[in-house]
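With one protein chain held back, the other chains of the complex are shown just where they sit.
Per-chain numbering from 1; labels A and B assigned in written order.
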Amino acid sequence: MSNSLAGRDLLSIEDLSKAEIELILDQAAQLEEQCQKQPKLDLLNGRILATLFYEPSTRTRLSFESAMHRLGGDVLSSASAAKTSSAAKGETLADAARVISGYAHLIVQRHPEILSAQQAAEGATVPVINAGDGSHEHPTQALLDLYTIQKERGQIDGLHIAMVGDLRYGRTVHSLSKALAHWDVTLSLISPPALQMPPLLAHKLKQKITVNETEDLSAVMAACDALYVTRIQRERFKDPADYDAVKDSYVITRELVESTNPEITIMHPLPRVNEIATDVDDLPGAAYFRQADNGVWARMALMALILDAVE
Amino acid sequence: MSNSLAGRDLLSIEDLSKAEIELILDQAAQLEEQCQKQPKLDLLNGRILATLFYEPSTRTRLSFESAMHRLGGDVLSSASAAKTSSAAKGETLADAARVISGYAHLIVQRHPEILSAQQAAEGATVPVINAGDGSHEHPTQALLDLYTIQKERGQIDGLHIAMVGDLRYGRTVHSLSKALAHWDVTLSLISPPALQMPPLLAHKLKQKITVNETEDLSAVMAACDALYVTRIQRERFKDPADYDAVKDSYVITRELVESTNPEITIMHPLPRVNEIATDVDDLPGAAYFRQADNGVWARMALMALILDAVE
Partner (left out) sequence: MSNSLAGRDLLSIEDLSKAEIELILDQAAQLEEQCQKQPKLDLLNGRILATLFYEPSTRTRLSFESAMHRLGGDVLSSASAAKTSSAAKGETLADAARVISGYAHLIVQRHPEILSAQQAAEGATVPVINAGDGSHEHPTQALLDLYTIQKERGQIDGLHIAMVGDLRYGRTVHSLSKALAHWDVTLSLISPPALQMPPLLAHKLKQKITVNETEDLSAVMAACDALYVTRIQRERFKDPADYDAVKDSYVITRELVESTNPEITIMHPLPRVNEIATDVDDLPGAAYFRQADNGVWARMALMALILDAVE
């Protein structure tokens, strides 16, 4: 019997039920364990992944490609699909995805525009995974974030998780918070007023879980289990003075961690610039690089399930 | 005994005899059938393909790379070879191809200049396949076009094939018409006066097959078996008014197909912009996406024969 993800697209984290997310996380743990013994599996031997990146994102692309190689499959890689003559000539994303469907068994697409993944999926005759469509969705990031929380803290239920930084534009915190709402968690949201979580999303979350909104980072750190840090970009502020006023309030230093909560798990979707000081890196709870590593296992699990290569 | 393509370059469709084209088409059919049962063959296990693209063409590149993976081989990919320092420093294409010959067993090159494939072949010590040299040649496109006609219509002999659109600059129709002239076909050429088939080529074709030139699309559609559509580009016209006068005369709509010839096979080298309406896509004769798919089988056949991996 096929698993419920077989042949499916993954365009939004909302496409997945809690049971499906749990299936992916379980599968990720199994594949990670198998790969410790045997670096290359043959679950997807003969299957071809095409990565279509209309905007550059080396790490997301290479994470998927590494996952495919470890599953025994092959990869067709397009790191800058936007510059190709076909896109420039005005071909639709649906047509492009239909053509690539003849070359590959699975498409991973990144594109700067909202709903671009949906458009690709309409044309494609093979499953499409959204690897980021503008500020909209990046569902596999949410999966690897959940997998990281579970690995670092042993479970998701019962945790108090905080998100800090740009909660308005950051698609990772949007996708992750929607996913976390399947579990029994407390969510603290810490941001400058101009970068608060969109009210509609905050409202939806509050219907399912406890959500606190605050500007006081250290108080939340003292109380929470995991802190998800995102970068605040200068260009999000109309008035540069507003940026200068807040930029240092949300920098995680070793001193801050040690004085508030030395056991806290610290996550970040990366790249990090200076919102986490480098002397935090060797604290035991500094999980952000392990989090990036986990992308491989989460994506292996997703691709193996979509291509129905696991029972 | 080696097949007659073993170790050969393919720079122009005119390099191939009719028997050699038939060998490739037969091989393509066999490989397509084999891949239905077993997605990855091991005919080219241990062989390496290098794709050298001096201008971007994601689909042509990925089609070759998909073909190589399905044959069990490996791929070295250069999606934007023109920007590398060596090309910028003034290295010849012959030297570049000689160097790459040390890394790969087969080179597929795309380059914006006429005869660039010939230059690469002069330096290379491994076979070179031309994947497009400016407006000149794109021989594997002609092979997949022929393979598509044969699959869609059962045979090539006896068919009435029409080509519509830009017949002056479109290298695909030039290569395909030269190849079709090996068979007993009738060719109808439909284009605005400014974009007619080059007189020299039309003259050559007429010495071998029946060729009609016309501007009346619907009359030809009613009579022909397959229609090969190409895009008319605004920039080909000196006077924009000339473009505006013809652009809508050569758009294939569902209504046009159903009212003239519902059984017609419709082909297009893609990308399609608006010269075929999207509501044509689900007509049974709409073969253009299957045609793109066929690129993989035709290129597998060609590479397996050149590397002498089939009997």
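The rule is short, and it goes like this: a contact is a pair of C-beta atoms (placed from the backbone, for glycine too) under 8 Å apart; a residue touches a chain by one contact, two chains touch by 3 or more.
Everything quoted here is computed from the prediction, not taken from an experiment.
Although one chain is not drawn, the whole complex shows that of B:3, B:77 or B:261 it is B:77 that touches it. Only one of A:30, A:66, A:212 or A:249 touches the absent chain when the whole complex is considered: A:66. Remark: the omitted chain is touched by one listed residue; of A:2, A:58 or A:155 this is A:58.
Across the entire complex, the residue among B:50, B:106 or B:121 in touch with the chain not shown is B:50.
Mapped onto subunit A, the interface with the missing chain covers residues 38-40, 55-59, 62-63, 65-66, 69-70, 77, 79-80, 231, 270-273, 289, 292-293, 295-296. Listed by residue number, the positions of subunit B touching the unshown chain are 45-48, 50, 52, 74, 76-81, 83-86, 89-91, 95-96, 98-100, 102-105.
Operating definition for what follows: only the chains that are shown with their structure count from here on.
We define each chain's centre as the mean of its Cα atoms; on that basis subunit A and subunit B are separated by 40 Å.
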